[in-house]
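One protein chain omitted, others in place.
Note that the chains take the letters A, B, C, D and E in the order they are written out, and that residue 1 is the start of every chain.
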Amino acid sequence: MYEPLDAALVPRFAGVPSFFRLPFLNDPTLVDVALVGVPFDGGTTNRAGTRHGPREIRNQSSLMRRINANGVSPYDSLRVADLGDAPINPINLLDALAKIEAFFKPIAAAGAVPITAGGDHLITLPILRGIASHPVGLIHFDAHSDTNDKYFGDNPYTHGSPFRRAVEENLLDPKRAVQIGIRGSYYHESDLDFARATGFRIITMEEFCTRSPADVISEVREIIGTHPTYISFDIDSLDPSIAVGTGTPEIGGFTAREAQTMVRKLRGLNIIGADVVEVSPPFDPSGLTALAGATMMFELLCTITAKAK
Amino acid sequence: MYEPLDAALVPRFAGVPSFFRLPFLNDPTLVDVALVGVPFDGGTTNRAGTRHGPREIRNQSSLMRRINANGVSPYDSLRVADLGDAPINPINLLDALAKIEAFFKPIAAAGAVPITAGGDHLITLPILRGIASHPVGLIHFDAHSDTNDKYFGDNPYTHGSPFRRAVEENLLDPKRAVQIGIRGSYYHESDLDFARATGFRIITMEEFCTRSPADVISEVREIIGTHPTYISFDIDSLDPSIAVGTGTPEIGGFTAREAQTMVRKLRGLNIIGADVVEVSPPFDPSGLTALAGATMMFELLCTITAKAK
Amino acid sequence: MYEPLDAALVPRFAGVPSFFRLPFLNDPTLVDVALVGVPFDGGTTNRAGTRHGPREIRNQSSLMRRINANGVSPYDSLRVADLGDAPINPINLLDALAKIEAFFKPIAAAGAVPITAGGDHLITLPILRGIASHPVGLIHFDAHSDTNDKYFGDNPYTHGSPFRRAVEENLLDPKRAVQIGIRGSYYHESDLDFARATGFRIITMEEFCTRSPADVISEVREIIGTHPTYISFDIDSLDPSIAVGTGTPEIGGFTAREAQTMVRKLRGLNIIGADVVEVSPPFDPSGLTALAGATMMFELLCTITAKAK
Amino acid sequence: MYEPLDAALVPRFAGVPSFFRLPFLNDPTLVDVALVGVPFDGGTTNRAGTRHGPREIRNQSSLMRRINANGVSPYDSLRVADLGDAPINPINLLDALAKIEAFFKPIAAAGAVPITAGGDHLITLPILRGIASHPVGLIHFDAHSDTNDKYFGDNPYTHGSPFRRAVEENLLDPKRAVQIGIRGSYYHESDLDFARATGFRIITMEEFCTRSPADVISEVREIIGTHPTYISFDIDSLDPSIAVGTGTPEIGGFTAREAQTMVRKLRGLNIIGADVVEVSPPFDPSGLTALAGATMMFELLCTITAKAK
Amino acid sequence: MYEPLDAALVPRFAGVPSFFRLPFLNDPTLVDVALVGVPFDGGTTNRAGTRHGPREIRNQSSLMRRINANGVSPYDSLRVADLGDAPINPINLLDALAKIEAFFKPIAAAGAVPITAGGDHLITLPILRGIASHPVGLIHFDAHSDTNDKYFGDNPYTHGSPFRRAVEENLLDPKRAVQIGIRGSYYHESDLDFARATGFRIITMEEFCTRSPADVISEVREIIGTHPTYISFDIDSLDPSIAVGTGTPEIGGFTAREAQTMVRKLRGLNIIGADVVEVSPPFDPSGLTALAGATMMFELLCTITAKAK
Partner (left out) sequence: MYEPLDAALVPRFAGVPSFFRLPFLNDPTLVDVALVGVPFDGGTTNRAGTRHGPREIRNQSSLMRRINANGVSPYDSLRVADLGDAPINPINLLDALAKIEAFFKPIAAAGAVPITAGGDHLITLPILRGIASHPVGLIHFDAHSDTNDKYFGDNPYTHGSPFRRAVEENLLDPKRAVQIGIRGSYYHESDLDFARATGFRIITMEEFCTRSPADVISEVREIIGTHPTYISFDIDSLDPSIAVGTGTPEIGGFTAREAQTMVRKLRGLNIIGADVVEVSPPFDPSGLTALAGATMMFELLCTITAKAK
């Protein structure tokens, strides 16, 4: 088992800012959970900057301790380490997608569960290409469905389209896909047609407001069942009061308490990977968005702990 | 019908930042809804800066798309455009009030509904002078009642007094006036006496916390009825976690979700104009307040759409 | 009775920024409530900066008026003034603790109730040494229990340990101590053992989320009873969306409305002192954390008013 | 003699932020030099915010010590204190001008030399009305001549016109007026005609770049002679790299070293007052502009010390 | 002739933020000088964000007046207008290059001189493709030579390589190319080999420090002669004290005064176009970099005025 640096010996502002102050390792066979950065924002259609996300999330993750507020203690039962950043290419989108996919393949092959800090939402596509041998389920927290088709002419790969591509590539099983918190304004009335037609369950923010987090997650668990499932947490699912540092903020999002409650209630599912994406440090003057991202990564780790024990 | 620039062709960081990326027009007879900026903060008693509000709200309004999360699509049924900024005078308050009034008169004469980005709250007074031929109803979201009398000696015109002046000038019907979210501390126990004596319904934040947004708006609709009504949305009605960039922030305000819910439930009323005021960019390092302002303007537009169709 | 500067005569950006624009006094026998700054952060284990807290809280307290939104008007019945900053020593922790204690002793001797702006949470220890002649009750809003033992070897005095020391020194009666909002992650499963073993009632954020503020405070009042009690309000009990400028932010905290509601419901208790700690201006680019701190100080003053009349 | 708080006893972040940590006094007869704030920005034609200047300059002035780098020690020979803020009126320009003038009259009557922190540049006009019984000389550091005539129609009083008004009102002797550092772009070719026609010596930045500070000041001293003279230091005379927090920044200004050198070389002149204006804290995220303003005020005090001894 | 909005009638914070407050036009045949934005940062190898450059440069250009400090008055003799943003594609580099080139071709065909606000430095390549019918001279202010070859494998198009590509494509005549201010650290000793071998004259910052701006420009004019020449001004040629908001800041750059002096001394040359690139607003908390960019664009316009009259 790997342990974070002890903050009562080495203060949290000291030392190398790895994820949760865990060791850096190169070999995925040595871990149960691989913490990874993917500093890529080449799929961003508006405000860039998520390429700086992994570094600042690591920085802020110094504030995390060993055990979450629910008493889950991941490092007691799991080997968790920082596997560094996936190689990317900031000026060549297709090369970047290939490099990311290639980085995740050996992680999956080693049986490790990756928890990734993005990067923009397009990175979920090559991650799924790398780890999803069969169509997997999806639990997706987001202000946007990200199932658009093409942008700026005929370009299929952007942070607005990863889940459409993933369905088309048979990486996702849309019948086991749930999107929670959708609330952004739309370009066209048909924006959600693809998702709905293929079977995604979309729980808009308006619906969420009429239910409790517990109730919503109870439905999610029923849809997801026991098959392999991926969790994608777009930081813009949170309200911008807590997460302004993102490319496409939409007011009216989840409070941190709602998000923490929902993620904690996902314990016991068959999670093969997770990510926290769209943290954009240049738009985050207080660092709070990166802190929220780091905290949600830690909560995801705790949620996965249940399964892995 | 005018259309926003298509963000899948022209990215949202490109092009002229008009309101919602709509065309700039000069002629109010060409529109059903006139989007206007009033960059005036000469009535501000403490922290100035709302003179920069219209420009930054326009900037952030690039993030809005065509249809709100409730499926309301204003540009399908309404001619909406940016009519630019009202002329003002930053060093001569009375001249500014006259100029603003003169700008709004032809808008009202053309039958267009103005949605205005301030500026401080004093601008509501000359807007009402310009568009209210008879006493109108008022739906007023704010942390403060803004019905004070005089400041700094004998000065009647400040952003703390517009609604008192509007009642005195017979522009507002106080029996059809509702103020929601009042929560600032008071100078004197009598601070709300004028409003209460003349018939305003004041729903304090404390009362709001014991009721649901739906319940509150249901009462509002009953008070307002079907007569012409103006909506004034002071950004400081929102909690400063989402709107710190304002002159007189008061903690404990509306969440964005509460505000969005309330504004959406006002559809179908007889709205003759609306404003979003008190966004002060120099106090808004993250730009979030201007984004909240732009979003509330868009929600107001969607609310008005119902009536105008 | 002392009165704040009248904001309708002297604008709030003008004049000396004392707490709530009240007079500066040196003699505690002239006041019923003593507003004090303790600009000390020598007990901070991670991000320093709360030494700048008193100055910025005073700055933002210019925004407070005379009467809170509940109609409580402290200056009608209480003599309240700014007694300046306690002397401290930024490079010698033990000397600082002695100086702070010595400053508070005459305040207590004069029968005045101190409301203090920190500084880090360690300052509560010397304040209690100065004012608690017998073990007192504690109402403690915080993300962390602050009952740890030693840091960085054998160092007993940090902002993570004041309440453990206070119990050991017989300043606090742990059977009459309540901690509300605890939610930070833990170093060890035993982190709360001392508090629980000695009798603290810990209401975690998770428990809080299942109850109403009114319900929680009702239990608190029962535990506290009528004996002398101290209130300590760590600004990190608030969600970082409203209070990012603090040394150890934890997402998922109280909304301002929840905090205001709870503090207001404490009226009538036998309060011998209160503090607002951990406001760290260097991490607060918008000034909102200091505003929240100033507002909570004003609410504490209003709560104490009830008793003192 | 009054002394600043000793920073080796009371750290500079503690205590009331008066100018240079000197006492607050009300009676101008007790001082040789009166430090005054004029928090007024009602004459500002573009970006407001200098109303917050005095408070932030006081804050940053905590960093000043007793003796400047040249060894001038003002508090050994002069009684210097903070006389607080002049009363102003943020929404009534003419009332503000009258109030400011009335505040400075007794200072001049007492024979004290005022050093003022603005506020926008219009405040120099009422200061001169208050203290200049005969036309005085002027040493004016600025990016702009501020001798324009009318703005926004027929408005004579703005921060672009104080020196034209002062000449017209016989407060300034234009034959003994020097403007140094003028470099802003112009509206019209005639922008400097009034100044030049009446006799101002204008040393543009372009000319300055070809000479040394010593050479320039030598000419200034010759023009000014031994008669009473006022020094007005607009913070925008400095390069915005050191003073971005101002309403009308112009790149290409003085370095701090050049400005310090010039002000230091003015010692021995017959200075009846001085000001540092146009520090606008809302546009100063790092606080550096206020620090530059505080430092220049201290240098002006040291320059005046020579005469007063 | 087109004129900026008159700031004495319409304050500079009001109205549409076009370049220098000039009209927006679509037709290049109507202008002598075309002001253009190219919001593209797809060639950026490290910190992105220059896609937001044109909008913020336009914003800050509101501070420019009609005539520069040297008395050059461009709008008296030239038709100058804002031609909007070139179309780009944020996720497809080659498509973006084609679109930019296509936008500039008709500008050149109309005989108008484009002055462009970037965008990253790669945009100079498609601009030259659009306007350079024969190899042109180059006056290039920069911290970096930008004549590298490939990045991230075999990618030829980045903001580190435009001038190498331009030479290879016969757009630039390296014998008439001067680079001034080069000072960044190097990857390899051979980093400048291509430039030197092909004939560029490189005036490093170290050399610059030993000469005067006038002396340097005198050499530049000799090299450039009377043939068509392009000026490219990378904002990182300025010291980051005045231009921190850029992707690759290097301390030790030009002061604003040095840069203004050099650009002003280029008058009379045969300039076919110019650009100001690498302004990155997300890294520019004070807005000063965009102000410097806007000012340098205005100085370039004044420099070009000489030729065009």
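The definition used in the following text is that a contact is a pair of C-beta atoms (placed from the backbone, for glycine too) under 8 Å apart; a residue touches a chain by one contact, two chains touch by 3 or more.
Owing to the predicted nature of the structure, the values given are computational and were not obtained by experimental measurement.
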Among C:Pro11, C:Gly43 or C:Gly130, residue touching the chain not depicted: C:Gly43
Absent-chain contact - pick from E:Pro249, E:Gly273 or E:Gly293: E:Pro249
Sole residue of C:Phe19, C:Tyr75, C:Tyr157 or C:Tyr230 that reaches the chain not shown, by the stated touch rule: C:Tyr157
Which of D:Thr116, D:Ser241 or D:Ser280 contacts the chain that the document leaves out: D:Ser241
For chain A, the residues touching the chain missing from this view: 9-11, 13-18, 24, 37, 39, 51-52, 54-55, 59, 84-85, 87-88, 90, 285
Where the missing chain touches chain E, by residue: 45-47, 148, 150-152, 182-189, 204-206, 209, 239-242, 244-245, 248-253, 255, 283-286
Residues in chain C touching the chain absent from view: 41-49, 51-52, 89-93, 95, 151-153, 155, 157-158, 282-283, 285
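Throughout what follows, only the chains that are shown with their structure count from here on.
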Inter-centroid spacing, chain C versus chain A (mean Cα positions, whole Å): 37
Touching two or more other chains - residues of chain A: 45-47, 151-153, 239, 241-242, 255, 283, 285-286
